[in-house]
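One chain of protein is taken out of this complex; the other chains stay put.
Showing subunit A:
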Amino acid sequence: MKKNLFSTKTIVAVGIGAAVFVILGRFAAIPTGVPNTTIETSYAFLALMSIVFGPAAGLLIGFIGHALKDLLFYGAPWWSWVAVSGFVGLCFGLVWKKINIDEGVFAKKQIITFNITQATAQAIGWFLLAPVLDILIYAEPVNKVFTQAIVAGIANIVSVGVLGTLLLLAYAKTRVKTGSLQKDA
């Protein structure tokens, strides 16, 4: 498959991806037992889409998906976290050419690359950008936003690390490996 940053397929992937992000974010969040903290399956999905369709798709799915989810289910977008969703989507996608999942290989090396990228991106996004934007835009107390962000960030890093890796493994299995055909002797 040709890797194009902004083809028709990417547009559709953004549209459907944002819709799935909305539904997963609303219905498929797993309660952890800690109040107001859920394991978000939507970010694992975002990671899969970014790796398959590239950083542009990741940025748009994160941004549009999160903004629509907030608008449709909670009435008003929480802009600072919407921006961070876009940011992490973009960062997940930065290694799409390196991992090249469409070749059907997602082995130890790719898993490590993926997890280092996702953990770094989310650490910057949730531990730094989200609370700083919260303070700048909403002037909320510093220690409150950092506590929230750190709890959510850790939950998301773990969820993308476990579920995201599993999703990518499952996706890789559906692709045909190059050179997987053999001529019978």
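A few notes on this one:
Basically, a contact is a pair of C-beta atoms (placed from the backbone, for glycine too) under 8 Å apart; a residue touches a chain by one contact, two chains touch by 3 or more; residues count from 1.
Note that contacts and distances are computed from a predicted model.
In the listed set "Protein glxC", "XdhC family protein", "Energy-coupling factor transport system permease protein" or "Carbohydrate ABC transporter membrane protein 2 (CUT1 family)", the entry agreeing with the UniProt name of the missing subunit chain is "Energy-coupling factor transport system permease protein". Only one of the listed residues, A:I11, A:L94, A:I111 or A:I150, touches the absent chain: A:I11.
Contacts to the hidden chain, counted on subunit A, fall at residues 6-9, 11-20, 22-24, 26-28, 30-33, 36, 39, 41, 44-45, 48, 52, 60, 64-65, 68, 71-77, 79, 137-144, 147-148, 162-163, 166-167, 170-171, 174.
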